[in-house]
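Below is the structure I would like to discuss, written out as structure tokens.
All protein chains of the complex are present and in place, except for one that has been dropped.
After this line comes subunit A, so read on.
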Amino acid sequence: MSIFGGNGSKATRGFREARGNLRLTGVTKEFGDFTAVDDLGLEVPRGSFFALLGPSGCGKTTTLRMVAGLEQPTRGRILIGDTDLTGSRPYERPVNTVFQSYALFPHLTIRDNVAFGPKRRGEADAGKLADDALELVQMSHLAARKPAQLSGGQQQRVAVARALVNRPEVLLLDEPLGALDLKLRRQMQVELKRIQTEVGLTFIHVTHDQEEAMTMADTVAVMNHGRIEQMGHPEVLYDLPKTSFVANFLGQSNLGDGRVTGTDGDDLVVEVAGTTVRIPKSRSTVHDGAITFGVRPEKVRIRDQRPDGAGNDVKATVVDVSFTGVATQFLVTVASGTTWAVYEQNLDVERNHLRPGDEVWLEWESGHAFGVPVNDVEAAAATVADPDAAKAEPRAHQSADTSGDGTGDGSGSDPDALAVPS
């Protein structure tokens, strides 16, 4: 990008120029007996905004640190383009990190903080580059201050500028917005997305905030227990989760364990929660035997009487009603005793008349239902990986789809999924 001036830097000794997609193949990281990252394979196309989403301890930060060179993988390789970076030191990689705690140098001014990288690389006009980068994050007016004199949000911008100024091939963001309050976080999400579009670098964003991941990223990879559970465009992931972990980590899902009893055209017929429902075959990763049925709370409608029709309905009892302004959230118990959630937008002129204890019927379109393997919940909760679960959901060796049109499919193994409207 022109804002960063010419590419006239003397390369640091050992520095590896590398261009292209970031590729991880069979990357495993063990700390003693604990496997933090388990045989991870993924490819992030150059210039995309990629989010690694998962709960704490799922291995996402370890993955990031291995890309940065701050940790070395126990097994596997890390490449950018055709350049193998495995084993190289952090200062030899065309990769920069925005640390969770920002990690600004406390003894240097903001300007010197940002100029640190260019200076180490022998850039003649390091100061000018730093000024330009500070302008990009709108922090020029505070260039002479020390980090301790800045607020969290300001420090965060400086941390981004300090990494961006180096024009890294890959920019790593380790939960950079975690310490900010909600309003500032939303603002910075938009800002980061703008900067990424402006500079066109590959951004890898680690976060446990599913909303943040969905808002910002072209591709989201949901990680759990050191493995990628599912990867793809946020809309696709939300619409069609392939494991119950993804169904519950990315948004909320109403799940019920059942059994496939037959097929009806393109649909699976499933006995669940004391009723019979249908799931399109293309929306289920299981086609016979035990299955976990799922449907998103906002896709479910509440009816006073049993609806006529295809039979995607279940009887339930209202447990709790909470008014949230734009919507009303109902908690209901279905026949099997499981609690489901239903979100209903407050569209009716008449106010909601349902009260806890009322008997209702829940209805949804079969195209919104999905099926995932059972036991996955237990497998996800267990510390030792269940071999059956591993069989059911093969380890991710996937190529991220970043076509950006919302129809990309993470796995590439289930093309039917694309046909389903969301």
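The rule is simple: a residue touches a chain if its C-beta (ideal position, glycine included) is under 8 Å from a C-beta of that chain, and two chains touch if they have at least 3 such contacts; residues count from 1.
One rule holds for everything that comes next: contacts and distances are computed from a predicted model.
Not every chain of the complex appears here, and the one that does not is recorded in UniProt as "ABC transporter permease", selected from "Phosphoribosylformylglycinamidine synthase subunit PurQ", "ABC transporter permease", "Cell division protein FtsX" or "Putative xanthine dehydrogenase subunit D". Residue A:Arg120 is the one among A:Arg77, A:Arg120 or A:Arg259 that touches the chain not shown.
The residue touching the chain not shown here, chosen from A:Leu104, A:Met214, A:Ile228 or A:Val360, is A:Leu104. Against the chain not shown here, subunit A presents residues 12-15, 68-70, 89-91, 95-97, 99-101, 103-108, 116-117, 120-121, 162-163, 166.
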